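Submitted below is the structure of interest, expressed as structure tokens.
Here the complex is missing a single protein chain, while all its other protein chains stay put.
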């Protein structure tokens, strides 16, 4: 072997050395008597075993660690339903302005007008792009937005004294957060099947609707990557049964400026600003999941909301909205994410917003056609792609013994992040692919080339796929061992 | 081969696509008549062929490019004479404060007091650590500091009407900037040999001194990695001949708080703040090369300098210093670098400064002893190392046919940056190794391990070294072709 | 088209490959009457330069005051390295680490975070963050109900000494699952939760007791007594703690004889800027035996095909994407980046650094209390020892004094009358390690002036 194994996988704890410290960061030690007011019985006996390392060690450790990640800043990242588009660096700089970073969440309104102006305008923009009548920015991610939304549905029925609505309907393609949310709001979940074209099975929906129906949660375009064509009929069915319509906005990118959830008949929606509004995912978060509502749900919006009196902005809280479902966090949502989304909305403006839906849809349909041409199988070949689409490798799994997982891992060797795999569950061996509007045609073509090469490899040398990835800091990891022999915390 | 070649070496120009642009960055086009005042004959005929790329493409391109670098933030980087120590991130944040970044260099003093206060204090600190009587911060790097210093020597002799001093003496181990500088100041250069211990050959120096001697430029500790023990005698010799003593401060790190150039008899010095004061090297620059002088050279300092009247700071320029050698740049030096150095000086303070010399010397002597123990040959085995030291691989070159260059390239495969090679020129097949005070003992030990492994490889499998590096984005590059078939600019 | 790279040529080529004529054709499955109008309420797009200038103006509009607010969010020094590294594209623009092999950077960071939090709290395990401290407490309450199989009541004891915003959020989040929060009264002398207050609940079935340390009023509870009391009665103990304070105070894992069962708190003090309230992160630790009831992402260490160690998402069977309606929570996106920052922060501070930060916070707050109570009519409201907040009683309503201070550039603290009319003349103040002696004098001088004015 010509290259020595110089990989360096130490944990920060393994770099620790008793007595070492990043001196510039630590205030000087105080004389013990300055702590005398704290009773001994409440004092810690030994210092917490944080690592004892130098500042350079920390910088080097996390700089090197970071380089073991794929990221949009480095790779094409077509993760379906996640909208991995370019995260403008300008948004980061604006949100990190010292004036914004230093503002205490409970600062008086007199010292908050600049910040509140941004939030107020963001509320107005979101109303316009979604066609909803009221918006609260407070939910901290999509799932918390869902919670707020379904809680409002519940509050609405309760306020009308409409008892007995105990069920939320959810199409089987739905994201896992939808049923989990319904349960957190005290509902039971009834799944609605999806038909062969990717649309909801309308007959089944009709059969499922009844006086027990509190509402229906759905995405449109759905996570099957197609636009639900019977949306009018669905809305009518649910509404006639006395239920409300919830829109999971994870796929809003597909229709920005093209159709508005409010116009489709939805009563309540959440948006994922960390998807549609290009705020970064940060390796798992933070997000922001504002909710929008129709007129009749406005009284129930979670607090606080920004209101305006003349040219002064002010917080609206429970005193202003006595029927509010209340407060979902200690303060008011992920302010820094909202500021980034505000930046994005201002740069895009009206025209830019409309282009998002158009070009993300163009990219997805192009990529789908090209992939079909090199031998991939579309799950819904008769349908237009929305901003994303589904491929299935059921055939390859059967004839060649390579799974969608194998193909996904092999893509990493081609320096391409894998699409979402095995979701939605109803399509076997699937890839959900979302290229977004910010990738060039060349980037899409490179992905097609990689897929074509991998399909050829699958035929000629399937072990290449089953052993993949080969080029990453680690080879394929043993998930079963991870769950069986739990090692969640490092012990010396 | 199990890993496809996914390396992507395109130039930014090869990503260009006619008509594409990073829209958020470009102000809107103006109507042509707004440019009517500019005569056609002075207008450009075609737009410059800058790349036409999207913002994401730019971010991705340069993010990925950056990852092809070694850097202190990622690797041990023991480049002798370059002082690759940790560059505090806090210094970067402080210097990048909007208030500092936005200040125009010609802003009135009324709007500059905060900035001037930092510079004034930095001047004072540098005087104290060097033992000099006056400091000018304006030189933009070490070499410009040298220029200022030698120009002051010249101005001094000229002011005294001391004609005929046409020669600058320079020990043969000196850095190339020394002779180049002397010539830029209109002097001829006479080299002084270095003896077998790494000290200047005092007899030769005495013989070289005379009425033609304008001065001597030297570093101490020298670039041989040892402290010049006869410094008193050298100073006496040069001064008695009527010459002045110039101190090249590139190695100041070694003696910070231990010996001061002013106390050693030097008349003028430059400091490399990008070395000793931990400002970043930025892949080649910027630096800052302040000069310090003894009392008699103060009138000649380059302008501007920061002065103080009561509690107001103000610029001193040629009106205040009529004998100044003048202005070396359009404004006042590399302000952002000076602010970083100021940050560093304030964090270190008196005690910290003293520790720098101690611990960089400790690290170098430790590393030298350990390397000798695994079979490396010291160039000056009888001497203490200063903050750096010289190894020679003359033996390996002769017996095994592997050069210092081969060993350097092989080190890259061990994820260690190579030391300075083939400098100073008087020691064959040499490494000049400077570990600095900010690296842990573990990092030093890892370097020793790598060197031990490479020495073994040199015996058992020299081709491994001659073909190295094997693990970098490119294998060894053809420098001869680069110089013969000049390709300096990309052409489609 | 900001951020969209496609030229007219590209579009033509792409449409040709699709077999469509116009982009509009791609939307032909959408019923025509649903198509959106022109979005006229949206303004025109601006350049990065214009939006940056606008936001810079707004940001500086709010800046400049000297702030003594705590009440759940604390201004600490954040080493520059923390966010310079956390905003590196590799951390900043990665998604949740679903492809483990291409996400070892994020995954190892989380594993280190879990270890750090377990060590800081004295607990066995940690998750990879929840939204914030308040929503984290809701998750802890729901988790306790699942974990305490013996309790059937759905009731949890929630002292008044817990941050009212947390209590409200827990109420609002848990209400639909039939959870009942039963209040435990505050001792108005000490500012703490006394055993006497608990004994009022003796003999009833509660799934858990919540203990905040320090409590909302900055006071230190007798956590050992409270913990033992709850455990003796079959309740679980949920600790709500300030992570900075843990550098000085008994970790929840060592409270009483058995230690707390679940620990949550606001992670913001660990290197996350105030930033108007978010993104922060909630941390959540527990005893090993409860790990399968814990919500949120958890990272495990495992090996790859060649036996080398690596990190991956584990125990996913608790999560919504696998378990759907049976999941422990609906949480999906969490607060990863803030948690990454906290990991770097804790590594930089180290055991001694964090302890010194905590000590300075405590000492500065004591200095602040001393400086302010030196003024006529100002006194400390409670007798219990405090960590880095304290309640001051003023000679006039806080709602009058605070705006007058704000007009003088001093944000003087939290008006406790907002939550409790009985405390209308009380202010909760805080001085972290970032407040200097001059800052404290400035506050004292401003308060003296305001009180003199009002008196006049």
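Each chain gets a letter, A, B and C, in the order it is written, and its residues are counted from 1.
Everything below uses one rule, namely that contacts are C-beta pairs under 8 Å (C-beta built on N, C-alpha and C of every residue); 3 or more make two chains touch, one makes a residue touch a chain.
Keep in mind it's a predicted model, so treat the numbers as computed, not measured.
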{"item": "Residues from chain A at the interface with the omitted partner, ascending", "value": "17-20, 23-28, 53-57, 59, 63, 88-94, 98"}
{"item": "For chain C, the residues touching the chain missing from this view", "value": "47-49, 52-53, 77, 79-80, 84, 87-88, 433-434, 436"}
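Throughout what follows, only the chains that are shown with their structure count from here on.
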{"item": "Farthest-lying chain, centroid of Cα atoms versus that of chain A", "value": "B"}
{"item": "Euclidean distance of C-alpha centroids - chain B vs chain C, Å", "value": "45"}
{"item": "Chain A-chain C separation of Cα centroids, rounded to whole Å", "value": "20"}
{"item": "Chain A-chain B separation of Cα centroids, rounded to whole Å", "value": "47"}
{"item": "Per-residue overlap in chain C, given as positions that touch at least 2 other chains", "value": "1-6, 10, 47-48, 56, 79, 81, 85, 89"}
{"item": "Multi-partner residues of chain B (at least 2 other chains)", "value": "17, 20, 24, 54-57, 59, 63, 88-90, 98"}
